[in-house]
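Every protein chain except one is present and positioned as in the full complex.
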Amino acid sequence: MRVSHQNAGILLITPSVFLICALLVYPVLYGVWLSFFKKHSFFPEQKFVGLANYLYLLKDSEFWMSLWYGTFYSVSTIVLQIIIGVIAALILNEAFRGRNFVRGVVLFPYMIPTVVAIILWKWLLNNHFGLVNYLLLAAGIIEDPLSWMGKDHIMTSLVMISVWEFFPFVVLSVLARLQTIPLVLYEAAKVDGAGAWSRFIHVTLPQLRNVLFVVILLRSIWMFTKFDTVWLLTQGGGAEKYIRTLPVFAYMRTFTYYQAGLGSTLAVIMFGILIASTTVYFKMFRREENI
Amino acid sequence: MNRKKRYKVIIGSICLFLLILGGTSLAAQKVINVWHTETNPLSRKAVANIVARFEKLHPDIKVEAEAVAWGDLEMKINAALAAGSPPELSHGQPITCAALQAKGLLLPLDEVVKSIGEDNIWDQIKKVGKFGDHYFGLVHAAGTSLLVYRKDLAKKKGLKNPKTWKDLLHNAKELTMDTNGDGKIDIYGVTIPGTNLFINILIGELTKANGGILFDDQNRPQFTAKPMIEILEFLKELTKYLPPGWEGHGYMETFANMSGEKAAMMYQGYGRGASLIEKYAPKHMANTDYFDVWVKPHGPSGTKPAAQVDEEPWMLFKGSKNPKEAIEFLKFFYQDDNYLEYIQTVPIHFFPVTKSLRRSKAYQETPMIKRWKGWLDVQERYLENDLVKPTLVIDWKDMATKPYLMEILGSGILKDMVMEVTKENVSPRKAAAKAQKRAEELVKDKGYAKW
Partner (left out) sequence: MKPRNAFLSLRGQAIYWCAAILLIFTAFPFFWMVSTSFKSLREIFVYPPYFLPKDFTLANFARLFEQTRFLIYFKNSMFVSTLTVVFTMAIATAGAYSLTRFRFYGREKIASLILFTYMFAPIMIIIPFYVLIKKIGIANTHLALIMAYTAFCLPFSLWLLRTFFQSIPLVLEEAALVDGATRFRAIIHVILPLALPGIIATAIFTFILAWNDYIFVRILITSDKLKTLSVGIADLYNATVIDWGMIMSGGMLITIPVLVFFIFIQRYLIAGWGTGAVKG
């Protein structure tokens, strides 16, 4: 195919670039600019302080705690989402009665508004009236009702809810890709005597490579910057401290401590961490100019 | 269609879109934006009705009333101020009002107060919004925090209204029981919410009840002083009688605990609890024979009870487009028949700010008010005797002289201190010292440190 007119290509990509630059890039730039100022969130006055905000955070124990919680949260949820998601996609790729129904239902956690999911789960995990404790007690798995929203278990609850909420995303992406893998490849492998597991490793996984690369990358970015799910679980309530991830901390600095400059600084730091990790990720896993 | 044309069509459509939307905002009516925090359907309906009647009388004014969830209100005000387009009217916390007023971001509401009648408003209520000679905030309705208890269980155990914290702990101990003999506790003595806001409210109450102060005249925190240490020790004792996982309980869970018979006392109940009890508790228990109110006790270093009052003032923002029209709306809002409709949506919690309404027959005859009279009487007693203050305010002068209370609340310093003592076994002195340091830093950072 001849290399077509540059213009056509540019034209088709222009609306995308325009929208992204205007609505996303500009606010980001503003955020970066603001991180060099000390600004009260309500009042218009601001003072240039250079790197003072960054230095302050590096010495702040709350920051390091948030960094730890944020990283722990992201990594555990991503790993679980990918594993459960891929397994689910494989199952849903098989033919069985009721498959369409199950496929639709599996999407359910992802499609309800986060707010509804949190309300539902908080109610299920309520230590006195919740169904989860009741079932666990009835099955004899625990002796006393567990405090799911208390400081010992709240991170577990959060991870569980987050995985439940977002794993369908992985399922969808992987399933869509599984559907386009040519049957021929499997047939050829079977002819070569490969068993089910071997077919998975040598045919399926390589074909999923590209999709997984993107999915892992995106889910990582999104879980690292996730705010809604984490915040809505406690809304600043008692055990909030133990799930205070970086995005929540940034929110608190801006909207509850009223230190907008520090909030932006945190966002920039998160940004930096993501860029660094992504660069490493690309170096390690990116092959071919496809991506 | 060739490319160039397609391009033009796309651009043209976008422009047309924007024009249409721009055009609609050029309507001839004056729009006033009113933000309030009562998101429950009945209150919204009441506000909508009041708005409809007002618009009928003033056809050139349109009122956009929006109910904003409590927690989101600050974020919205923030965004609005940043964009330079604040709403005309909004609810807010008293300390938020104090902070905004100190920065000159509010307009006075004196005209509204005059129209209602200055003597028609309870003194306590007026103090919330008065700064100097002007009123920058006008409370929409008051509701004090209440010590709700299970009257039937207290009767059985022969318990009386606790006068001191020691009494309260005794009652809590008695009320923590194993009711079905299986060796596990089925009902706990007390329930309190573990959220940041409520812990702050609690500390404010306990400080006043223990004769202490949070900040001195130089704005220096007093967390390491004796009254606060006693508070922390009291709370440490109290947690023995709280249901496990209490720190994860929000405001709603504490009500669920009461109506679901998991707790026998509720230190931070509010009038709206009566509505919740009527909705969720077993039918035969939804009355004051089972759920009644005690007057709060005072601490070892204090002499009088103290409670917090939930009284969000209306604030009028400088820089909003139509403040004059907003003032007209507020005047209309407080007229007895309009105000009554609003108050009746959450009758036990919404204590009217006007004496005229409180004394009016229509109000007194409201069925729910008759049913839960005891709860209202305690609230009126608190208000009349000036035993209640807004969140974190110890003395009235704090409103004008301590505008940083808003930031203290948001910082969670007090909540962290309580959690350290009650959940992490840190000694009260150590936790208090840490909180002291953090608070001193914050006050200094905001420029209010005078020591």
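When the chains are written out, they are named A and B in that same order, and each has its own residue count from 1.
To be clear about the criterion, a contact is a pair of C-beta atoms (placed from the backbone, for glycine too) under 8 Å apart; a residue touches a chain by one contact, two chains touch by 3 or more.
What you see is a predicted model, and the numbers here were worked out from it, not measured in a lab.
Touch with the chain that is not drawn comes from one residue among A:Leu57, A:Ile82 or A:Leu175, which is A:Leu175.
Here one chain is not drawn; of A:Met65, A:Ile112 or A:Leu136, the residue touching it is A:Ile112.
The chain not displayed touches subunit B at residues 17-18, 21-22, 25, 33, 35, 38-45, 64-72, 75-76, 78-79, 82-85, 87, 252, 256, 259-260, 272, 275-276, 279-283, 346, 349. Contact between subunit A and the unshown chain involves residues 1, 3-4, 6, 8-13, 15-17, 19-20, 22-28, 30-31, 87-88, 91-92, 94-117, 119-121, 123-124, 128-131, 134, 138, 164, 168-169, 172-173, 175-177, 179-180, 182-184, 196, 210-211, 214, 217-218, 221-222, 225, 227-228, 232, 246-247, 250-251, 254, 260, 263-264, 266-267, 270-271, 274-275, 278, 289-291.
One rule holds in what follows: only the chains that are shown with their structure count from here on.
Rounded to whole angstrom units, the spacing between the C-alpha centres of subunit A and subunit B is 35.
The touching residues of subunit B, counted against subunit A in their complex, run 3, 7, 10, 71, 74-75, 77-78, 81-82, 99-100, 103, 105, 184, 193-197, 199, 243-250, 253, 256-257, 260, 262, 406-407, 409-412, 415-416, 419, 423. Across the complex, subunit A meets subunit B through its residues 7-8, 11, 15, 41-44, 126-129, 144-145, 147-151, 154, 234-241, 252, 254-258.
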